[in-house]
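Notes to accompany the following structure.
Here the complex is missing a single protein chain, while all its other protein chains stay put.
First chain written, first letter: the chains are A and B, and each begins at residue 1.
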Amino acid sequence: MTIVFWILAALTVASGLTAVLLKNTVHCALAVTGAFAGLALLFLQLDAQFAGFAQILVYIGAVAILIVFAILLTRGSETPQGGVFSRTWLAGLCIAAAVFAVLGWAVIRSVDALPQQAASPAVSVMDIGNALMGRYVLPLEIVALLLTAALIGAVIVAMHEKGDGK
Amino acid sequence: MTPLAGYLLVAALVFAIGLAGALTRRNAILVLIGIELMLNAANLNLIAFWRYGPHPEALTGVMFAVFSIAVAAAEAAVGLGLVISIYRHARTTDLDEMNRMKG
Partner (left out) sequence: MATALDQIFVILKHWIVGVLPAALQPLVGVVLSVVAIIATFPALFALTTVLERKGLGRIQNRIGPNRTGPYGILQPVADGIKSLTKEDIVPLSADAVVHFLAPLVLVVVVFLGFAVLPMGRNMQLVDMDAGLLFFFAIGASTELSIFMAGWSSRNKYSLLGAMRAVAQMISYEVPLLMSSVAVVMITGSLSLVKIVEAQNQYTWGLPHWYIFTPWGFAGFVMFATAATAETNRSPFDLPEGESELVAGYFTEYSGFKFALFFLGEYLGMFSMSGLGAALYLGGWSAPLAVLSFVPSWIWFFSKVMLSICVFIWLRGTLPRLRQDQLMNFAWKFVLPMTLLNLLVAGLWRFLGDGWMRWVVCSAILLIAYVIVGRAEMHRKHYGPRSYRYAE
């Protein structure tokens, strides 16, 4: 297990922890951008270049900016007076810990049964293009429809209503 | 500990952190951030299994992850639009105060 993996894993987990623990919402958004970047680098470490660059382009270039705009439009940058954790925070924490315990136990128990392919697969962008146009053309078209519907839906949901005072 | 187990554990950890964030924070946008972290952890799982699995030339894992990224972006857009719309109505994004349907 290389040192690069440990550094990237530590970076990602630390950014994720910061993102859910900080009080200032904008700092949380910037920390989760760091987590996205760490995950993109982990994808690159796993020889999935297309997925890594798509992750940077979509998550850091679009979703993070969307989150930041939403925080600013809903005055999330002001510190709330009632505390940032909800009243039932302990239950949530226990559930999350239980989920991690189950997943971790499953992984550790089945270490021997996991596949061990070591050689890095030679995947070129041409193969991805062929796969998208060949085997995965139906999911591609459905995702296109879904994105159009989401675009129109988001605009309608967030639009100012007619006759509103603003 | 094999490399694959390492990646799976990191993914499980990020998933748990995202779940904790989604369940314990008050601000609706931070719940969405937690959900995005969970989706990312699932993507990492997919890519790790693709890389160390038996048929990487079939590109199934990469395709699944790319479609998951696209769908997550769409869902983030709609979710944040909803949060903005609710803020316009209730003047707050605090989830503990949105308890009109309680009891």
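As a working rule, contacts are C-beta pairs under 8 Å (C-beta built on N, C-alpha and C of every residue); 3 or more make two chains touch, one makes a residue touch a chain.
Only a predicted model underlies this, so the values are computations on that prediction, with no experimental measurement involved.
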item: Contacts of the hidden chain among displayed chains; value: A
item: Candidates A:21, A:60 or A:99 - the one touching the absent chain; value: A:60
item: Hidden partner chain, touching residue among A:7, A:125 or A:156; value: A:125
item: Residues of subunit A (touch criterion as defined above) contacting the omitted chain; value: 26-27, 30, 33, 49-50, 53-54, 56-57, 60-62, 64-65, 68-69, 72, 77, 124-126
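As a convention for this text, only the chains that are shown with their structure count from here on.
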item: Parts of subunit A lying in touch with subunit B, wherever the complex brings them together; value: 1, 5, 9, 12-13, 16-17, 19-20, 25, 28-29, 32, 35-36, 39, 42-43, 46-48, 50-51, 54-55, 58-59, 62-63, 66-67, 69-71, 73-76, 80, 82-89, 91-93, 95-97, 99-100, 103-104, 107-108, 111, 114-117, 120-121, 123, 127-128, 131-132, 136, 139, 143, 146-147, 150-151, 153-155, 157-158
item: Subunit B - residues contacting subunit A, complex; value: 1-10, 12-27, 29-30, 32-34, 36-37, 40, 43-44, 47-54, 56-57, 59, 61-63, 65-67, 69-78, 80-85, 87, 93-96
